[in-house]
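Data first, discussion second: the structure below is written as structure tokens.
Every protein chain but one is kept in place in this view of the complex.
To keep things simple, chains are lettered A, B and C as they appear, and every chain counts its residues starting from 1.
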Amino acid sequence: MSEFFDNVPFVKFEGVDSTNPFAFKHYDAKKVLLGKTMEEHLRMAACYWHNFCWQGSDVFGANTFERPWYKADSEMAAAKMKADAAFEFFTKLGISYYSFHDVDVSPEGKSIKEYISNFSAMVDVLQEKQETTGMKLLWGTANAFSNPRYMSGAASNPNPEIFAYAATQVFHAMNATHALKGQNYVLWGGREGYETLLNTDLKRERAQLGRFMQMVVEHKYKIGFTGTLLIEPKPAEPTKHQYDYDTATVYGFLKEFGLEKEIKVNIEANHATLAGHSFHHEIATACSLGLLGSVDANQGDAQLGWDTDQYPTSVEEYTLITYEILKAGGFQSGGYMFDTKLRRQSTNLEDLFHGHIGAMDTLALSLERAVKMIEGEALSKYVDQRYAKWNDELGTGILAGKQSLASLAAHVTDNDLNPQPVSGQQEMLENIVNGYIYR
Amino acid sequence: MSEFFDNVPFVKFEGVDSTNPFAFKHYDAKKVLLGKTMEEHLRMAACYWHNFCWQGSDVFGANTFERPWYKADSEMAAAKMKADAAFEFFTKLGISYYSFHDVDVSPEGKSIKEYISNFSAMVDVLQEKQETTGMKLLWGTANAFSNPRYMSGAASNPNPEIFAYAATQVFHAMNATHALKGQNYVLWGGREGYETLLNTDLKRERAQLGRFMQMVVEHKYKIGFTGTLLIEPKPAEPTKHQYDYDTATVYGFLKEFGLEKEIKVNIEANHATLAGHSFHHEIATACSLGLLGSVDANQGDAQLGWDTDQYPTSVEEYTLITYEILKAGGFQSGGYMFDTKLRRQSTNLEDLFHGHIGAMDTLALSLERAVKMIEGEALSKYVDQRYAKWNDELGTGILAGKQSLASLAAHVTDNDLNPQPVSGQQEMLENIVNGYIYR
Amino acid sequence: MSEFFDNVPFVKFEGVDSTNPFAFKHYDAKKVLLGKTMEEHLRMAACYWHNFCWQGSDVFGANTFERPWYKADSEMAAAKMKADAAFEFFTKLGISYYSFHDVDVSPEGKSIKEYISNFSAMVDVLQEKQETTGMKLLWGTANAFSNPRYMSGAASNPNPEIFAYAATQVFHAMNATHALKGQNYVLWGGREGYETLLNTDLKRERAQLGRFMQMVVEHKYKIGFTGTLLIEPKPAEPTKHQYDYDTATVYGFLKEFGLEKEIKVNIEANHATLAGHSFHHEIATACSLGLLGSVDANQGDAQLGWDTDQYPTSVEEYTLITYEILKAGGFQSGGYMFDTKLRRQSTNLEDLFHGHIGAMDTLALSLERAVKMIEGEALSKYVDQRYAKWNDELGTGILAGKQSLASLAAHVTDNDLNPQPVSGQQEMLENIVNGYIYR
Partner (left out) sequence: MSEFFDNVPFVKFEGVDSTNPFAFKHYDAKKVLLGKTMEEHLRMAACYWHNFCWQGSDVFGANTFERPWYKADSEMAAAKMKADAAFEFFTKLGISYYSFHDVDVSPEGKSIKEYISNFSAMVDVLQEKQETTGMKLLWGTANAFSNPRYMSGAASNPNPEIFAYAATQVFHAMNATHALKGQNYVLWGGREGYETLLNTDLKRERAQLGRFMQMVVEHKYKIGFTGTLLIEPKPAEPTKHQYDYDTATVYGFLKEFGLEKEIKVNIEANHATLAGHSFHHEIATACSLGLLGSVDANQGDAQLGWDTDQYPTSVEEYTLITYEILKAGGFQSGGYMFDTKLRRQSTNLEDLFHGHIGAMDTLALSLERAVKMIEGEALSKYVDQRYAKWNDELGTGILAGKQSLASLAAHVTDNDLNPQPVSGQQEMLENIVNGYIYR
């Protein structure tokens, strides 16, 4: 099978002292921490689109990548060659999961019927690849944003036929994900938003989107799909404003349409920062709302205002993220999916490996550090103690609804209360975290 | 009474050709548009804090303002002098409403009892001032963020006694607002947020905040206050992250605690832009969710990352804002409140007038332009037509819940649908808007 | 000739009351203000690339535009058809100037020789078109950023052969601009920058860039080109950091290589804001340094972190820009070039007209308002008076070098000086500006 990545070996764990660029320094898949292997904790996935579909163009420049699998006699032949390349890559990399959009793996064709027949054929190919290699599908999704028909949205389109077209794609993509035993199904509303308020009816589009998501939930139950449904928030790009702006916005949307028990979020690091939040904030918010589903593990550029989808390199950041996820019980159906792309100048085939190896080592080391933080308990004890007074009579009474503004005013006035602030000790806590990271 | 602003006349409408800097060029209070006077449409208010309390300091510099009312023999005497100055200013300016925080109008004192007695005395003073001058209170609020006790939050504080202290202030501020016939009561959670996630329990603080807001609603009914309760979103500043980030976030919070029928939003222009939204977006979002309450009419600096609270000068922006509000039925209890401050270098007393006159003229002209947009119907007709297909069988069936992913997939496939996109015509719509603004 | 835009008439001035969307409301080309016609003041230009080359794709979506001139039997035939369409458009629009990159007008071909021969042929075509229509070339430029060979820069490339290739393109593009009587020649360093500091030698790349610009100046004199050389600053996009970040940065670069008398700047509104400046700031800075050459007149989206290149619609903004330019003596060789593109959803051919008509009216009205500001003198008198003391002995002595820290310290101490601040009156000045804009 090895024909695309001949000069790259199977990537193995060699430890921190290895100087082999094609070896893991930290990711030791079977190493057990807190009762689970690294592989089970991290549930890492590579994506199809950035690695095998995108050809290196940017807004001001043409394609820079020349991959053998771009060229074949027919679209279907190219799709199969791409699948060969993808699974060779996944296998050599030693990653457990992958993810795709319908049109990543299968040619769109010239009509809906061609779309369906192509996709069906390629699902068979993927099924066989999964069986041969042991690769698993973390999630599937439908691309309802690239085709010009979706330029004004899919579910939020002013034309209900386009809504119906998107529904058709999602129908098939959910079925395919189910057939391939996908662990989750993701909805990213890249065109669900507006370009100008002058031509947009926000209320109407929200209603359309709400009904669409309800239909997705209904279909899940109808086909018996047991994976998790996920919405991936992003504030903007491609459109000026996207309805799934951030986790808090998605939460309000889900509540409005009665979906907050049915759909969780897939948080992407770079989308968090584009929304004006820290990645840590988005993860902690999702955990606190019971909404954390999965993570698109990448990294943005703090100076750039668009989605750069870089490989994660920051152990400092991912240790806190992983700590948050471990505190919330760890991933259930979700995992760390690398929604990452090479820099346009990284034109070598080997660069695909460098990017992923660095990313996987970053997450593995972050996991090790986060596990120490969980075991050490220094942070959690501090936090518990900070709020300890809320376990006393006054605090529990307030939260139990036994107090009113009037009763509290009487309590404060009668007792002439003058409560004093206490230090939040942020600097000491930061030192504790660095103490875990830098051993 | 005139002793602070001797050299400024009562400000009158003189029309666009006037060269008098102390006259309105556009604000003609009694002019009728769409059946209401300008005054009734705009419901403009001046604030107490920026105009009469802030002394011109910034983070790197000392006070630059030297106002006569800063100095008096006692704190209460100073408070009364400040009230004299404020009502002289309001009256000369010819504005209809004002707004205050408890501690703007009344000295905090050294204990809760002093706070209560000072505030009670000053409410009497304000009541008399209102009667004498005809001024009305747009809204009252409590400052639960400046005193060091609130450094780690008020309702979201780790100490329930501080929660209780804030409840006491809000109890008295709501009662005062009720007594003064305030049209609304505002809650701005400037310290309800976190500085670092390392010491913060998001879920717990959210529960505290939810209960606090429920108590506020309960108190409103208990005292028979008929005004509207408002939350003012802001993403950050003073804290790193504030829980009332933006309108969409507040909506999710209200839904969680069953408050979405009870509390609306007070949208500040500068807070909208700090949250990464256009002001227009925040207004349109609130309107679409039925949450628009009132507006803090100011303007930020597009290059600065903090709340500059400048006087609104952009007719281009406020025409669209006012158009949105008119489409939603106009202000009910809310209005345009100038949460605006002078530049620190604008040290003349007269500058207070220049700022407000420019702001009031900006809103008056924006109202005139927006009324033309409503009357002209060019935009609304365009939007209705854009979504017209949703009134047909397919569209209404989808929204009525009569379709599923499967039925839509069958519909698309059986009919071999291939719906085509149509131009959004943003540029033409922008020209239409400018056609209304620039007559 | 009319075959592409059959259903659009020649655009004429019809005045503010016209409801014809294909008429100018404010741009009256021959109207005289301050001794020059509107046309002579504004020197407006349409561009070739956004209007005739870009096909409506974005990072997440395929082409949405289907223009007749995209398709032809050969690349050269398509180039000629594109030229037909472009000049039909320019002529119907009634704009005076146009601009192009080498590869906008001419196919790159498969080798440098094909490039040269294609370009030569197309320059002949353009020359004939200019003669027939009376259109003039505002500026020409070379695209040394789209071809993959430039992915790591052109002049700043780590490979001197790529530097040489870029030099070859610039050689031909300058010659073509000279032949077509272009008024300026522009250099935009879209790839002159870095993606990561880890592989970049800043000092070396700066030296390369410096020598390149010196060669450009030398070539200008060699061929007798009398137009102005312009650098167009942009902070980032496509690369992470671009060397021509903003006007101040370009100034330092020009000073280092002795070029500050030879090269001016072409300021783009959207690049200014991406650099963290107001557009007004960049224009005023360039004027104060004697560097203002030309302006790419567009408008960004305040919430988006990339170059949206929208049509200018803000008279509020462009009045101040035009006021600054008039104060500096008006455009010499430069003008207002519309580096603007349709929204991807604006798919109608007519939208090209809507965008430009709105833009031209915006600039025309801004010119009218700015002329009033010049004539009114209210701002300039205020500013002169604010600095008046610098005309006295102390001020002139300081600037003449007659004072030292020691002598000033003695002066202050001996006279026990205690100079007091005076109001900057920003609010009053803003009202004055609005008084000019909103008549």
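What to note about this one:
The criterion applied here is as follows: a contact is a pair of C-beta atoms (placed from the backbone, for glycine too) under 8 Å apart; a residue touches a chain by one contact, two chains touch by 3 or more.
These numbers were taken from a predicted model, which means no experiment stands behind them.
Every visible chain touched by the undisplayed chain in the complete complex is listed here: A, B, C.
Only one of C:23, C:116, C:302 or C:374 touches the chain withheld from this view, namely C:116.
When the missing chain is restored to the complex, the residue among B:35, B:148 or B:224 that touches it is B:148. Note on the undisplayed chain: of the listed residues B:214, B:303 or B:380, the one touching it is B:303. In the full complex, subunit B makes contact with the omitted chain through residues 56, 58-64, 145-148, 150-152, 190-191, 195-196, 236-238, 240-241, 274, 301, 303-307, 343-345, 347.
Seen from subunit A, the chain kept out of the figure touches residues 16, 21, 25-26, 64, 273, 276-278, 281, 302-303, 311, 313-316, 342-343, 345-348, 350-351, 354-355, 357-358, 361-362, 365, 421-428, 430-431, 433-435, 437-439. The missing chain lies against subunit C, touching residues 111-113, 116, 148-152, 158-165, 167-168, 170-172, 174, 195-204, 206-208, 211, 214-216, 218-219, 222, 235, 241, 245, 248-249, 251-253, 255-256, 275-278, 280-281, 284-285, 287-289, 320, 379, 382-383, 386-387, 389-390, 392, 394-395, 398-399, 401, 403-406, 408-409, 411-413, 416-422, 424-426, 429-430, 433.
Following the convention adopted for this analysis, only the chains that are shown with their structure count from here on.
Rotation angle relating subunit B to subunit C: 180°, from a CA superposition, given to the nearest 5. Although subunit A and subunit C share one sequence, what matters here is the overlap of their interface residues, and that overlap exceeds half of the numbers used. Inter-chain centre distance (subunit A to subunit C, centres taken as mean C-alpha positions): 40 Å.
Among all residues of subunit A, those that touch two or more other chains are 148, 150-152, 195-196, 241.
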